[in-house]
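A single structure is presented below for examination.
A single protein chain has been removed from this complex, and every other one stays in its place.
On to chain A.
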Amino acid sequence: MVVVSKAIIRLADVSFSYEGAEERALQGVSFTVEKGEFLSIIGHNGSGKSTLAKLLNGLLLPSEGKIEVNGIPTADDAHIWEVRKVVGMVFQNPDNQFVAPTVEDDIAFGMENIGVPPVDMEARIQDALEQVNMTGFRTAEPNRLSGGQKQRVAIAGALAIQPAVLVLDEATAMLDPRGRKEVLEVVQRMNREAGMTVIQITHYLEETLDSDRIIVMDGGRLVGEGTPESVYQQVDWLRRLGLDVPFACDLQYRLQQKGFRFSTLKMTGEGVLDSLWTSD
């Protein structure tokens, strides 16, 4: 686990309702995100997790409560652009976040917005492309790229702004398994090697197994929080929330019901195998 130093995002009793909607999309959510952490937020459709994502960089403002990024409230109109420099974001649909007609121009778009001097852009584009393994696609047009490649370009676009936090709002939901893997690998490497804080919002629980911490959302409320080991212990509860339990956890759960004992919950199939043939 990454050494925890300092909170970078702080949510205090945050509620949110969309205009005209009776029900609240979020209700009394409080948590902090530590610098360098890999945090996964899970929940089924309509649990409020995507709304939560849009609140993290002030795209939506809380109806009640307060969100602070690096100590700056997102409701502070004068400093909202500082917040968006700190929190980079990648959305679900790869096509609908590609602004410019080529990869390099798209990566430049964010930098142009925050006023990066043109002489610095060249190096930062190259750098961002290297981090997502897309250097060969610099002048490519978006319609020539696969979904996974487009999402990696979107990540590169966010990285070029040099944010401290990267929020992935179901960024892998529209990708095929290979694209999902590509994106996840890039993000995990960013977290490990560059110390980037990553907040991943997803309903693919398999993608959360390497997280430092998992937050479970249901009906706009934060209903659970903990390490993957502790969250995935509660198989029955997760099922009731409409979530698919990862394969390895499900396997151990079923074996436990047959009388097997596991000292710790393993997150991979190999891990389960190991504890099976080493147990007595």
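Assume a contact is a pair of C-beta atoms (placed from the backbone, for glycine too) under 8 Å apart; a residue touches a chain by one contact, two chains touch by 3 or more; residues count from 1.
Here is the rule we go by: contacts and distances are computed from a predicted model.
Q: For the chain that is missing from this picture, which UniProt protein name fits: "Gfo/Idh/MocA family oxidoreductase", "Anaerobic sulfite reductase subunit A", "Energy-coupling factor transporter transmembrane protein EcfT" or "Peptide/nickel transport system permease protein"?
A: From the choices "Gfo/Idh/MocA family oxidoreductase", "Anaerobic sulfite reductase subunit A", "Energy-coupling factor transporter transmembrane protein EcfT" or "Peptide/nickel transport system permease protein", the unshown chain carries the UniProt name "Energy-coupling factor transporter transmembrane protein EcfT".
Q: If I consider the whole complex, including the chain that's not displayed, which of A:D95, A:E130, A:D176 or A:E270 touches that chain?
A: Within the whole complex, the residue contacting the unshown chain is A:D95.
Q: Since one chain isn't shown, list which residues of chain A touch it in the complete complex.
A: Chain A touches the chain not shown through residues 54, 57, 59, 81, 84-85, 88-89, 91, 93, 95-102, 104-105, 108-118, 121, 125, 141-143, 157-158, 161.
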